[in-house]
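For reference, the structure discussed in these notes is given below.
Shown here: the complex without one of its protein chains, the others still in place.
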Amino acid sequence: MISESNLDYSPEHIARLAAAAMFERDRAAQSLGIEIQEVRPGYARLAMRVRQDMLNGYDICHGGLIFSLADTAFAYACNSRNRATVAAGGAIEFLAPAHASDRLIAEADEQALGGRLGVYDVIVRREQGERVALFRGRSSAIRGEVIREGQPSAEARSQA
Amino acid sequence: MISESNLDYSPEHIARLAAAAMFERDRAAQSLGIEIQEVRPGYARLAMRVRQDMLNGYDICHGGLIFSLADTAFAYACNSRNRATVAAGGAIEFLAPAHASDRLIAEADEQALGGRLGVYDVIVRREQGERVALFRGRSSAIRGEVIREGQPSAEARSQA
Amino acid sequence: MISESNLDYSPEHIARLAAAAMFERDRAAQSLGIEIQEVRPGYARLAMRVRQDMLNGYDICHGGLIFSLADTAFAYACNSRNRATVAAGGAIEFLAPAHASDRLIAEADEQALGGRLGVYDVIVRREQGERVALFRGRSSAIRGEVIREGQPSAEARSQA
Partner (left out) sequence: MISESNLDYSPEHIARLAAAAMFERDRAAQSLGIEIQEVRPGYARLAMRVRQDMLNGYDICHGGLIFSLADTAFAYACNSRNRATVAAGGAIEFLAPAHASDRLIAEADEQALGGRLGVYDVIVRREQGERVALFRGRSSAIRGEVIREGQPSAEARSQA
């Protein structure tokens, strides 16, 4: 996704490097089939296809997995400034069900960032446009950076 | 989990039958390795072990999957009265990280039920007792029942 | 605020009539000094000045009164289609404190409306522009209309 060969450490470049470093270690996002489409400072757009193993007893996508997609978009947006950041909490409103093989798009946008705390809104849509869910997440910065000199930082590797 | 051979349609029995019928078709809960430990009217207790493929870039359990466990407990509690019910939304506060191989327990308790709307609180704990997350979900009843005469109802099978 | 003398029952006109009828009986909004600046279908903008009797022990505007302003904007937006509607719940993020004599502006925008349930976002700002709070409210339609033939409806008068 990202070439690290140039020296353009613009905020946009850092955002992409941080996303690539996170995603490489993000087994949950990988196993959900989430695709990182675009990451900029304070912004991320991700996609996920609803698989059979994501359906609940009503034959619609499990709300927790829609939340997982939104929460992942939030995570990539709030780590995009290269400050290691985790979710403190979030809330979701389910607007319409998603069905097997629907392709969902989640867009996360920073609403506020002050001190260590941030607020991010995520809209989850079907690829065709219909809104599926609205998510609002609250982030809390922890110690360290996501990447340092283009590599995952020690803090990010041992933050757990 | 449940023998349907007797005719004891007490609320407790119906709750267990509804849970069994839901779980049989709940591919998301199954693929997350969620175990239904106990379901009573307005209550559910579930367990899930944190697997490697549930870890995010910080090597801790992805918040979306903790939400998924809580949301599933909520779903089994709010369908326990055999009225087909889906989540309208929910909010989660993350209190402490969960790590690979932690066994998480989620307990859902009905707080309010009036008309078609309900409120449920879920506490997610490590098996050893430490609280990992607090979840509050809002349910909305849809048309139909979960089971009828001990079988999944037509409504429940086609509610999507 | 509104002349009822013409017969223009456009959605915009109905929204203004409904707001005027609600505000006339809305003693809480009146006693908080809230001013209804604009109401359109799915939208409302209100203003409130922070008074000395709105300050808490830290000499900043009590969060509950910022919530009250946001919740009021939400109420006027979700009743703007002349379907009697009450709040089912809401959440607020406090971004910055408001001080005595600050003039606060709250703008409510409909995000979703399906069946009896709606979702509305409200942004509370200082008049100078700084964001003070983000609110997200969930509405539930009840029986009846806000106004009928330009008058408060019987339902609206006795909805309690």
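Brief remarks on what is shown
Going by the order they are written in, the chains are A, B and C; count residues from 1 in each one.
Everything below uses one rule, namely that a residue touches a chain if its C-beta (ideal position, glycine included) is under 8 Å from a C-beta of that chain, and two chains touch if they have at least 3 such contacts.
This structure is a prediction, so every number in the text was calculated from the model and none was measured.
Judged over the whole assembly, touch between the missing chain and the shown ones holds for A, B, C. The chain not shown here is touched by just one of C:Ile92, C:Ile105 or C:Val132, and that residue is C:Ile92. Here the missing chain is touched by one residue of C:Leu17, C:Ala44, C:Ile60 or C:Val132, and it is C:Ile60.
In the complete assembly, the contact with the undisplayed chain comes from C:Leu69, out of C:Leu17, C:Leu69 or C:Leu104. Residues of chain A that touch the chain left out of view are 88-89, 91, 117, 138, 140.
Interface residues of chain B facing the missing partner chain: 91, 93, 95-96, 111-112, 114, 119, 131, 134, 136, 138.
By the touch rule set out above, chain C reaches the unshown chain at residues 21-31, 52-65, 67-72, 75, 79, 84, 86-94, 97, 99, 156-160.
Quick note on the criterion: only the chains that are shown with their structure count from here on.
If you average the CA atoms of chain B and of chain C, the two centres end up 35 Å from each other. Chain A and chain C have Cα centroids separated by 33 Å. We define each chain's centre as the mean of its Cα atoms; on that basis chain A and chain B are separated by 25 Å. Chain C has residues 91, 138 in contact with two or more other chains.
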